[in-house]
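Below is one structure, written out as structure tokens; the observations come after it.
Note that this complex is displayed minus one protein chain, with the remaining chains in position.
After this line comes chain A, so read on.
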Amino acid sequence: MDQTINFKQVTHTYQAGTPFAQNALSQVSVTIAGGSFTAIIGHTGSGKSTLVQHINALLKPTAGEIKVSGRTITPATTNKNLKQLRKHVGMVFQFPEKQLFEETVIKDIMFGPKNYGVSDEEARLDAKQAMGLVGLDGSLQDKSPFDLSGGQMRRVAIAGVLAMKPEILILDEPTAGLDPRGHKEIMDLAEKLHQQQGMTIILVTHQMDDVVDYASDVIVMDQGKVVKHGEPKDIFSDPEWVYDMHLDLPSAAEFACRLITAGVPLKTIPLTIDKLADAIVGVIQGGQSHE
């Protein structure tokens, strides 16, 4: 099925019709390409989470429409008949391990598929497959999820979403609070799902290094609007603009800017450590010329 997501003039107002009414999204029009690994960045309160919650109709637009996998979500969309859409679009919230509740790992992962009406047997198969995908050892299946480490608990929670076999996966700050190893495991999992399963990945993040390392497309949000949409190199090529958006540069780009300020004649702003090292070697070999 086509995985393209199309926002057309979408406005979302929280507490509409009250004195507290607040526009979280203002006339957003953007297309997220099917099969892409799209990062959504923007400072706290810029509308990132509100945007992604429209993709599986957890929130409905106050105005405008969203097209996703052949369905159109409008202000008039009711909660009826949304099952297929929500099966199609998997959503992993921040700190998803807080939603674990079952007695055993396998039961927790089976909960989603069973909700969609599959048999116990089938749900168990889906759950086992999902455990394999996230790299959880089969021996953990009868353990209580609450006896696992933080990184493992998070993988159980993600497996619970994957067991429903979504084609679009939304990850809202999936690595918050994990140690560097756990962080890398979760990000590598997202990359694997993207490349091997062909899933469309939508990543909400504050980690600019992850944007550079994993994303093919980047959407920048500010005050409820999409202010830029492009490849990582397009987004980070203008450091001043990035700072104006209250965002950070990837570590390598930030360090490159400091080198330039200190008088090191780098010609471009590299986004990764390897490219920065190449650029520094280039300057050393080329002497101090400024051409």
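Following the convention adopted for this analysis, contacts are C-beta pairs under 8 Å (C-beta built on N, C-alpha and C of every residue); 3 or more make two chains touch, one makes a residue touch a chain; residues count from 1.
Note that in this section contacts and distances are computed from a predicted model.
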For the chain not present in this complex, what protein name does its UniProt entry give, out of "NADH-quinone oxidoreductase", "Energy-coupling factor transporter ATP-binding protein", "Imidazole glycerol phosphate synthase subunit HisF" or "Acyl dehydratase"?
"Energy-coupling factor transporter ATP-binding protein"
Which one touches the absent chain: A:L58, A:V118 or A:V264?
A:V264
Omitted-chain contact residue, chosen from A:P75, A:G135, A:G150 or A:G198:
A:G150
Of the candidates A:D137, A:D179 or A:D244, the residue in contact with the absent chain is A:D179
For chain A, which residues lie in contact with the unshown chain of the complex?
43-45, 149-151, 176-182, 206-208, 246, 248, 251-252, 255, 258-259, 262-264, 273-274, 276-278, 280-281, 283-285, 287-288
